[in-house]
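Excluded from the complex is one protein chain; the other protein chains are retained at their positions.
Labels run A and B following the written order; every chain starts at residue 1.
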Amino acid sequence: MLTRRNFTAALAAGAALIATPVLAQDTLIINSFGGSYEKTHRDLVITPFEKEYGVTVKVVTAYSADTLAQLRAQKENPQFDVVHFSGGLETVAASEGLLAPIKPEELSNYGQMYPFAVADIGKGVGPMYKVAAIGLLYNTEQVSPAPTSWMDLTNPAYAKNVLLTDAAANTYGMLGMLMMNKVSGGTLDDVQPGLDFVGKLLDGGATVVSKSPEIQQNFAQGSAWIAPYAQDYAFTLTKAGLPVKFVQPKEGAAFAPITVNLVAGRDNRDLALKFIDFSIRAEASKGWAEALRYSPTNKEAKLPDDVASQVVYGEEAAKNLVGFDPIKIGDERAKWNEAWKRLVAR
Amino acid sequence: MTGSRQISAAIRSRREPLLLLGPGVAVLALAFFLPVFQMLVLSVQVTGTDGQISFGWEHFAKFFVDDYYLGVSIRTFRLAGLITLICFLIGFPLAYVMSRVGPRLRMLLILLVVLPLMTSVVIRTFGWLVILGNGGLLSDLLEVIGLTDRATKLMHTESGIVIAMVQVLVPFMTLTILGVLQRIGSELEQAARTMGAGFWQAIIGITLPLSLPGIVSGCLIVFALSISSFITPTLVGGVRLPVLAGSIYSSVTGSFDWNFAAAQSVLLLLATLVVIVPYAMLMRRRDTKAVR
Partner (left out) sequence: MVRGVPPTARILTAFLITATAIFMLVPLAVVMLSSISASEFLVFPPRGFSLRWYGEIMASDAYLKAGWTSIKLALVVTVLAIGIGTPTAIALYRFRLPGGEALGALFLSPLVLPTLIFGIGLLVLFSSWGSGPSFTGLVIGHLVISLPYVIRTVGAVLADADPALEEAARTMGANVWQRYRYVVLPQCAAGMAAGGFFAFNISFDDAVVALFMRAPDVETLPLRIYSQLEFSPDPSVAAVSTIMILLTIFLVFLIDRLFGLKRIA
């Protein structure tokens, strides 16, 4: 039986057959994360790619959660060719069949990557074109001596100046919560110790924000002294002239994968793969570290010393990073979000 | 000759309104009522583990057994009540003043109310973010006056939500009451004062009761708009102060649970209808009166 949806799909497919040869081969639709990030993204990857291949790349500003929502809504007829995710959601999208698997031989830069960065490309999780380390950000004028452990968050002297980030809406916030959970003895199967840890911080007067600009505001206005968050954001604050430093606590820092993924069900796979391959070049990896202090995932990226000291650089240093099983996170995240929402709501 | 033309005119005039209404009705039915109806269906649709779709009250049950959503609903209605009350306290005197001053000043006041009303809610909320933020304009001001000590913040507080929402909604209250005040005129109030009533007595004893339909409609519309707002409460209130509309938004874009979002929407819709139906009846009475 020809149902309405079948019919629409057939029509769309028919239309695509006629219309795509012209459109698809020279246009890619991707997402980026807006602001200065997007600007850097354009400078390092998008514009050089357009020049090199003589194509147009359309960029839509959409953060990970929004992008996933759009991919889901457009499942029948995806509008993106390549999507970027920061932390976690690529695994969800891949498990739902929204992303397409990539073979190692399809990426010329595959051999240059750290193995962890390309581990799951066969399952549809695109390569990590860089990672962000999640540790502690602190105000160097207020917090002295410098924190060395996640437990320093519970120091009563800073109780009212601890800044947490919404774990339900923000991946860095979630990874911070998972680290607090880990140091309190929790596991991915049981995050209650982490939630209790956060509960105590909230009782002590900690603030919760949901967006990164609010982190900047709170540090700028002096109400935040210490916050679990990402290394690259510490650099943003430093550039803004704030006395903020990042520290990798002795228990380790989590890493947030930042991936470039191939969307399933689009018909210009070749160009999309070229874009992904282009995104993981050593030059791009180096550029991200220099411009925004993300840690490179391409072994061939050679960083100047001053930059190298501010990111996780080299195979040895990368071992200090704590990776959480993305599949497990994908399975549990909805449950954690619900628990988190209840914990922080007054 | 004349007779036949009248007949054809009569025939035409029966078909004419239908032709005129056609496109509008089509848009209303397909683009408004169909999506809303779709939400109703979605709210009772349950997808089983085998992918089979059946109908049931599961999504509503999820809402009602959970203290979290109870808390969210209570906050939503409590804030809406408070916002409505404050809007009335500002809106009634303002509308009264507008109805009694000269045309030039009245025009200026209407402009004062309409201009923010016509500005995008995103922009107005943006303004409030700058004002309410800690270290923002208002907390500095309060500190200078000596009302609060340092580091008082209105960002991420219910007071902050109320302040921003009142500014967004006060125009609706003022304009609704003004409409009624202009219709009832000032004659009765004048008469009462001629007979010796004081200024305040005349307002409270005569004008206020007479404008009650406008006040009630104004309160109902402000309440209805208040419970369904989410941009201002979410941006100003932050994660720790969730409201119902914000919870719906996050069910759609955060947890992607469209059925549950639909169930919450239906509850919000019911709450809205409870206040909107009397509003519509009051407005209809006002409009029919105006025509006569």
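Rule of thumb we're sticking to: a contact is a pair of C-beta atoms (placed from the backbone, for glycine too) under 8 Å apart; a residue touches a chain by one contact, two chains touch by 3 or more.
Computed from a predicted model, the values in this text were never measured in an experiment.
For the options B:T76, B:T157 or B:S265, the residue in contact with the chain missing from this view is B:S265. One chain is missing from the display, and on subunit A it is touched by residues 4-5, 8-9, 12, 29, 31, 33-38, 58, 60-63, 70, 73-74, 76-77, 79-80, 211-213, 216, 220, 240. One chain is missing from the display, and on subunit B it is touched by residues 5, 9, 12-13, 16-21, 23-25, 27-28, 31-32, 34-39, 42, 90, 93-94, 97, 106-107, 109-116, 118-131, 136-137, 164, 167, 170-171, 175-176, 178-179, 182, 190, 193-194, 198-200, 221, 224-225, 227-228, 230-231, 235, 245, 248-249, 252, 258, 261-262, 265, 268-269, 272, 276, 279-280, 284, 288, 291.
Here is the rule we use: only the chains that are shown with their structure count from here on.
Taking each chain's centre as the average of its CA atoms, subunit A and subunit B sit 38 Å apart.
Of all the residues in subunit B, the ones that touch subunit A in their complex are 68, 71-72, 133-135, 151, 153, 156, 238-242, 250, 252-256. Residues of subunit A touching subunit B in their complex: 65-66, 68-69, 72, 166, 168-169, 207-210, 214, 217-218, 220-223, 334, 337-338, 341-342, 344-346.
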